[in-house]
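This report refers to the structure that appears directly beneath it.
The complex appears here minus one protein chain, its other protein chains still in place.
Every chain is named by a letter (A and B) in the order it is written, and numbering of its residues begins at 1.
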Amino acid sequence: MTTGEGAHEAAPPRVASRPASPDDCSIVSRGLTKRFRGGQVAVDDLHLAVPRGSVFGFLGPNGSGKTTTIRMLLGLMNPTSGGCEVLGRPMPAGLSAALPKVGALVEGPAFYPYLSGEANLRRYDAADPAADPRTVTSRVGSALDRVGLGAAAGKRYRAYSLGMRQRLAIAATLLGPRELLVLDEPTNGLDPQGTREVRSLIKEIAADGTTVFVSSHLLTEVEQMCTHVGVMRTGRLVAQGPIAELRDGHALRVRVESPQPAQAASVLNQLGLADVRTGVDEVTAELGAVAPERVVAELVGDGVSVRGFAVLRPSLEELFVGLTGEGFDVDG
Amino acid sequence: MPSQWSRARAVRWGVPVAAIAVVGAAVGAGPVVAAVQGDPSLPDRTAEQLVADVLKAGHEKAPPAMSGTVVETASFGLPALPVPGGSSSSPMSLLSGSHTLKVWYGGDGRVRLALPGPMSETDVISTGKGEAWLWQSDTNTATRFKPAQGAAKADGAEPAQSALPTAKTPDQVAAEILKVAGTNTAITVENGQHIAGRAAYQLVLTPKDTSSLVKEVKLALDGQNHIPLRVQVFAKGTAEPAFEVGFTQVTFSTPAPENFAFTPPAGAKIQEKTIGSPAGEKKPGAAGAGQEALGKDTKKPRTFGSGWATVAEVPFSLADLSKAPTSEQGKHGGDPARVLDTLLKSAKQVSGPWGSGKVLQSKLVSALLTDDGRLFVGAVTPEALTAAAGQK
Partner (left out) sequence: MSTVRSAETATPPDVLARPAEPHAEQAAGPGVAVAVPPRRGPARAALRLLRSELTLTFRRPRNIAMLIVLAIVPVLIGIVLRVVGGDGEAPSLITQVAGNGLMLTFVALSLLVQLLLPLAVAVVAGDAIAGEASGGTLRYLLTAPAGRTRLLAVKFVNVAIFGLVACMVVALAALVTGFVLFPVGPVTLLSGTTIPLADGLLRVLIVTGYSAAGMAALGAFGLAVSTLTEVPIGAVAATVVAVVFSQVLGVIPQLAPVQPYLLTSWWASFDGALRDPVATDVMTQGLLVFAAYTVVCGSIAWGRFSGRDITS
């Protein structure tokens, strides 16, 4: 599924993917657009399709419209035009039917500072008309345990550290049985250990069949857990699809280490490989349809001394730099 | 899609707009309902018939027992008076603004008037047993009025029948009244009024004299028992009445007897007064006391002109008034001297062959205070006053 037809002159090769049928999607948006009063377009003609059961990484630099999109998906904002469906319900009309099955973390944690962590979760649970008050104690308890806050349940939120606050916000999304989790930057403020924990928690939740829609400006965070990604750039969705397809859509390259780079380059050119670049003691080129073993055989056959040979799979990092025109904060 | 959102927005804001419209309609419903009700089906009456009806009603039977709320609104166009607006139940406050008075009438001289103020109330209760009480919660004072010996019987709200020559029929009297009044007043009858929820006739009296400041006086009479329901005085050039007193709510049924009984509460100051004694005690009436206070010490006034254009000349001295002791009333309801001071400040200096003085004009009444100490008052234009001053 492609978006933003021809609008970007520097548009990188787009990932083509079978558009998921709307019935199989937890989130679908059609032409979702948000124009702020000042005229600034925060989200532009978004066609999002988040397959049911996927872990969908919603990527993009800060300010690319991720949070605005999430606010529209959750019915907090009205789209200027276009529409979206969450769990098969149009938003915001079907909000009351859909949202009880959606756990959401939007733009960081927000709680009542003078209440304890547990009381805070009870407060949000009380706001959900579908939640059963008879089971609230056990649900709140298990949510706190899942994020490792069981011991700090009675502590006032005011006294929580940044990481604890973030965990509490994740706990709030786990208060009930969910079909969809929307997590906006879930590892913000967490130390590496906490980030790992959250990542494994998300995997665990996803293993239960829950769709997880996780936004991030950190590529490394989502790369390891996502099945699908969507990439935002200045309000437009520049790519989306299964992560494997995204990778496959990109040309593999070969790298030949050799003390005779010029000779190696001419062999590669003869084989018809494109984009041959010669460096110091190495040559790289797009592999194209040529089998790697044939490349090696030709090189050796022509008497090029090959010290090393590798087929390069482009890292997602390189991919997204290409897609978004700017780098991600690699290590946050 | 955008149209869908703007439609949703229209619906959303339609609700508050509708709410405001409903409340606005409810506020303005009184006149509207009256208009919708249309003309009450009262038989047409000429002025003469109507006056005869009133006389008959007064002649044949005592006014019916009733209770209701009377609202008095004065908008004389006077400068702001140093009278505590609606904040006091004192009679002086009746001079400006709008005031509510509750009335209960049980027949047989049993009357109760209540003038409510904020966290206070003034009550006048005539028990019908030859005594009356004035209760002022402000001062926690109960004053008991008893008629002077000998005058006992004549007290009370005697109907106008005593003034009516019994030899003549009401019709004849009505004709005579109208004939006399007709010399300077045009009298018409309006049918189809709704006042305090009652169908009413309205007598409209229009002065013929051009120098009068009064455009017309409207007197509304209940269609069934001919009790006056409302009096409105309109000044020339204004659509709203300059003075209005009338029922906003009225019930013609006998009020609970508790209204006409009064036992001074424990701890209240109790005073005794006698009515009709040579000392000339003031009647405990609410309205008119202010005017009385102003003109208390005056000598006999001279009058010029007649009818609506009558001008009264009153000997008057400013010094007297400023010396006037601040009465108990002054303390609570605004000092008359201060009221006058404020009035004079807004007066206009005039002079002519008659001398010079200050003219004070309100919507309904003009006053001319000459520098040689004469006061001319009338419901007339200032020109008419100066003309009177020139007559000597």
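By definition in this document, a residue touches a chain if its C-beta (ideal position, glycine included) is under 8 Å from a C-beta of that chain, and two chains touch if they have at least 3 such contacts.
This is a predicted model, so every value here is computed, not measured.
K.L.:
In the intact complex, which of the presented chains make contact with the chain not displayed?
P.N.:
A, B
K.L.:
With respect to the chain omitted from the figure, which of B:197, B:264 or B:315 is a touching residue?
P.N.:
Hidden-chain contact among the options goes to B:264.
K.L.:
Could you tell me which of A:132, A:275 or A:318 touches the chain that is not displayed?
P.N.:
Residue touching the chain left out of view: A:132.
K.L.:
So which of A:47, A:71, A:199 or A:253 would be touching the chain we can't see?
P.N.:
Considering the complete complex, A:71 is the one touching the chain left out.
K.L.:
Where the complex has a chain not shown, which of B:142, B:275 or B:340 is the residue touching it?
P.N.:
Reading the full complex, the residue touching the unseen chain is B:142.
K.L.:
Would you indicate which residue among B:116, B:130 or B:355 is in contact with the undisplayed chain?
P.N.:
Looking across B:116, B:130 or B:355, the contact with the absent chain belongs to B:116.
K.L.:
What is the set of chain B residues that contact the non-displayed chain in the whole complex?
P.N.:
Touch with the absent chain occurs at residues 8-9, 12-13, 15-16, 18-20, 22-23, 26-27, 69, 80-81, 85-87, 96-98, 102, 114, 116, 118-121, 123, 133, 135, 137-140, 142, 249, 256, 258-259, 262-268.
K.L.:
On chain A, what residues meet the omitted chain?
P.N.:
Residues touching the hidden chain, for chain A, are 26, 52-53, 71, 74-78, 87-88, 95-97, 99-102, 104, 106-108, 110-115, 122-133, 172, 176-179, 208-211.
Here is the rule we use: only the chains that are shown with their structure count from here on.
K.L.:
What is the distance in Å between the mean C-alpha positions of chain A and chain B?
P.N.:
Measuring from centre to centre gives 82 Å for this pair.
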